[in-house]
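Mind having a look at this structure? Questions to follow.
Shown here: the complex without one of its protein chains, the others still in place.
By letter and in written order, the chains are A, B and C; residue numbering begins at 1 in each of them.
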Amino acid sequence: MEVLKNKFSGFMIPLVSVILGLLAGAIIMLFSGYDPILAYTALFNGIFSNTYVMGETIRQFTPLILSGLAVAFAFRTGLFNIGVEGQLLVGWLASVYVGLQFDGLTPFLHIPLAILAAAAAGALWGVVPGFLKAKYHVHEVITTIMMNYIALHVVNAIIRSYLLAPGERTETIHQSASLASAYLQSITDFSRLHYGFLVAIIGAIIMWFLLWKTTLGYELRAVGFNTNASQYAGINVSRNIVLSMVISGAFAGVAGSMEGLGTYGYMSILSAFTGIGFDGIAVSLLGANSAIGVVLAAALFGGLKIGALNMQSVAQVPTQLIEIVIALIIFFVASSYLIRWFSNRLNKRGKI
Amino acid sequence: MDLMQILELIIPAAIFSAAPLIFTALGGVFSERSGVVNIGLEGLMLMGAFTGAVFTVFGEQWGFGAASPWFSFIVAIIVGALFSLLHAVASISFRADQVVSGVALNFLAAGLAVFLVKKIFDAGQTPIIAERIDKSNVPFLSDIPIIGPLFFSHAYYTSYIAIALAFVVWYVIYKTPFGLRLRSVGEHPMAADTMGINVIKMRYIAVMLSGAFAGLGGAVYATSISGSFSHSTITGQGFMALAAMIFGKWHPLGALGAALFFGLAQSLSITGQQIPLLKDIPEVYLLIAPYVLTILALAGLVGRADAPKAIGQPYEKGKGR
Amino acid sequence: DNNEGTQNEGGGEGNKNDFKVAMVTDVGGVDDKSFNQSAWEGLQKFGKDNNLEEGKDYKYVQSTAASDYQPNLSGLIRDGYDLVYGIGFLMQQDIQTVAQQKKDAQLALVDSVAVNENGEPLENVASITFKEHQGSFLVGLIAGMQTKSNKVGFVGGVTSELIKKFENGFKAGVKTVNPDAEIYVQYAEDFASSEKGQAIANTMYGKGADVIYHAAGATGNGVFTEAKNRAKNGEEVWVIGVDRDQHEEGMPENVTLTSMVKRVDTAVYEVSKQTMEGNFPGGKVTEFGLEEDGVGIAETKDNVSEDALKKVDEYKEKIKNGEVEVPKTDEEYETYVSSL
């Protein structure tokens, strides 16, 4: 019973929040002189009306799943990783670098190698905040923010000094490292859909398995909930904090490889962050930090973002409206106390 | 280029780029001293920059002339305070995770400000404002040898206000009854409650003060540095202010020092390429210097020992420690 | 249902009545006071001149991130637009990809050249480029003549082949008339940071430069800020604008010396007109230089001295008739300077 009820409310709160968020968006549109029905119809069409947009939606939420997993994994172990963005950038670069090397390698080796390189780079970027947290109790929020900026500048500098091709970017990776697929493109009317979504799903399964089915996950969760009790149980807390950031960073790095090996096949010099890492925070929250939740939330956000393009094109509603809606959804989820309070009151009335 | 010339380039630039950070970090001090984490400084600053740019433009249209930016500061303070209410309601009253609520605030500000700009100006950015806060030499003081050119020339009045305000905030937090209560609420809210201090009210006030300060910081940024508002005006300055506050050990003067340090590192990273000594250092090292130095400083100097004890915990009456 | 939109009517022989044209901007949007805005102005003029309906027959779509370029381009093609512009060299890769997927579509790329893997031009993309070095050369002449300190500065957005054209053209212009002038060059590596622009300008003016030419988009706004500040405090400093006539940006302190204009609007207008008339310049690189009035100095000439204007006219002719070859790259510049 208890368990069932928890599952129910774990599902209810995001759902109610999404509905409230969309409603609030509609109200904002009414007040600012847009037609919410036209806009939401366009939004819906922008996600589902043809195979192209559907392909693009999946393409859009593939890295979101992984960046969401990165945030969620850290959350589960008591850490707040705002550094997903930076870890993603170094992962992207590493995947492209490997993709540019090893001409003639079979894809069955080349692709995993490139993804692993991305994971390793992201993990490396996670080591720094993890180590400083474990060893010097430096707040990971600050270090991860700093590491984001360092990643942005360093990645740009590396591209500019060593990998530059015309157009402010690297060369395009070898075909053997590419996740792009002519087949997937052909069935989605040349969308950029690539095999990365399989990687993301595998990522979600790995996270679930790691957290819930292994002794490592047991330790990581224990440390996240109660470091004192973990110490008491003989768990090496410092090692687990570092490990948690490393694994989180690895997920983020793989998210970067989705762009490097899938969507683009190269990396551009970036003047600003991609935002995928920050969106991962929202995805993770909405997904209640669970693997399946993250996948669903990423799908929702990816859809909203792709749909927003059509909404702007058809109903002239700025895409920022969707950002507002997403922010409100997070607010509602975070303030779930309110929703719980309401539902508790309803329950109580029903009982007595 | 002699040393003096180099310093004359770097130091005023440091003070200049530090000002918005100082305001915002001081706001952070209020909020976190009361026990409420405020990652939302970025969003609050963004709303402040938006308001600063928009109302300076309006002020110009309404004939306020050179007073327009100052008028916009007042509006930005109000808007910042009101906007921070969202964070306050969610994290204090509804006991939302304070970090999460702050993150949501950032998302919301980013979307809302650009949305409104598009609505108001039918463009992706505000017009460039004509009446800015300008650099000027402080009368008399700028004529003092050495000190004058370094600290009182080519500077913004807002920078001096920021520095003075840091001392005011220090006084308020460490010398007044209000400050004593504020700190007690962040250290041990239950104890404060038993002493008749309204914990919830104190936290609301603190969060709204942080909104007001961050709003001002953003408006100062818009009216002195960027001169307009667009989606790319505030990109991480709020996070840097947050870092400055933690770096400064939640102390107003510490935050001031940290913000000035960031300003210095920032101005070095840009000016450095024009300085013979630093010219040959690859640019990327200068660019990442502020961030690397912060991390090193945090690892070497500050632990979390000085964080307010009850930070991050929602207060419920009678819930104990 | 948009399904029939996926199959473009093809041919491209659109006629006056059902011709539809659209453009995709980068994140700057159509009010970036730069080439996006300029392009949109050209498209609007074209639309009005041909009685087209805005938002339907001609429109723009703004991208919120680099990953939006491709869906935006594809979306417009699917919606049946006969000509779709990608504004800015950042869209090159996406245009190339889309062009090869949608062989029937007609695309145009501003500021770069679309090619396939073998470096051959794509048949269904009209590439539009400008001879920015020529325009920059002219403003370089003005800077070289009007600097009093014999120190001038150049602020670039991001180091790239394109911005290098601005830099080298400018430097060549300065050196042509003022071989002793010292030229400071710095790249902000950012097109959107007015803060950096201001800091760089602060350094350059601080070191004694009195004219700064910026080719840095919104970063250049910071250069204006700094110049206006200094002007208020009684210093005599100048900014040379870019892309459009930036006289307004320098007001009321009046710090804009002149601007290097790049007529993206003219180019967009021209290519749209040709396409509507059935002469889509696909597979060709249409270069707009002094000859075509694609680049030049701004309309507002209040702050430019008579002598400088004369020099400008003199060299305009020399460039047009091939007497002077303006350098584009660092090597070309070196050769040019040593030949002076």
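The rule is simple: a residue touches a chain if its C-beta (ideal position, glycine included) is under 8 Å from a C-beta of that chain, and two chains touch if they have at least 3 such contacts.
The rule is simple: contacts and distances are computed from a predicted model.
Chemist: Considering only the chain that is not displayed, what protein name does its UniProt record carry among "Phosphoribosylformylglycinamidine synthase subunit PurS", "Heme exporter protein C", "NADH-quinone oxidoreductase subunit N" or "ABC transporter ATP-binding protein"?
Modeler: Going by its UniProt entry, the chain not pictured is "ABC transporter ATP-binding protein".
Chemist: Who does the absent chain touch among those shown?
Modeler: Answer for the hidden chain's contacts among shown chains: A, B.
Chemist: Among B:I146, B:A164, B:M195 or B:L296, choose the residue that contacts the chain missing from this document, as touch is defined above.
Modeler: B:M195
Chemist: Which of A:A222, A:M267 or A:A282 touches the chain that is not shown?
Modeler: Only one of A:A222, A:M267 or A:A282 touches the chain omitted from view, namely A:A222.
Chemist: Which one touches the absent chain: B:I78, B:A123, B:I163 or B:L180?
Modeler: B:L180
Chemist: Where does chain B touch the missing chain, residue by residue?
Modeler: 171, 175-177, 180-181, 183-184, 187-188, 190-198, 309, 317-318, 320-321
Chemist: Which chain A residues touch the hidden chain?
Modeler: Given the touch definition above, chain A has residues 2-3, 212-218, 221-222, 225-226, 228-236 touching the missing chain.
The rule is short, and it goes like this: only the chains that are shown with their structure count from here on.
Chemist: Specify the contact topology among the chains shown, as one of line, ring, star, complete or other.
Modeler: Here the contact pattern is complete, since every chain touches every other one.
Chemist: Got the chain B residues that touch at least 2 other chains?
Modeler: Within chain B, the residues that touch at least two other chains are 232, 283, 287.
Chemist: Residue numbers in chain A touching 2 or more other chains?
Modeler: Expected reply: 156, 272.
Chemist: Can you list the chain C residues touching chain B in their complex?
Modeler: Listed in rising order, the residues of chain C that touch chain B are 27-32, 62, 184, 186, 189, 192-196, 198-200, 202-204, 206-207, 218, 221-222, 224-225, 228-230, 232-233, 249, 251-252.
Chemist: For the complex, give me every residue of chain A touching chain B.
Modeler: 28, 32, 80, 128, 132, 135-139, 141-143, 145-147, 149-150, 153-154, 156-157, 272-273, 278, 281-282, 285, 318, 320-324, 326-328, 330-331, 333-338
Chemist: What part of chain B is in contact with chain C in the complex they form?
Modeler: Residues 1, 5, 8-9, 13, 17, 121, 123-125, 128, 130, 132, 134-137, 154, 225-228, 230-232, 266-267, 270-271, 273-274, 283, 287.
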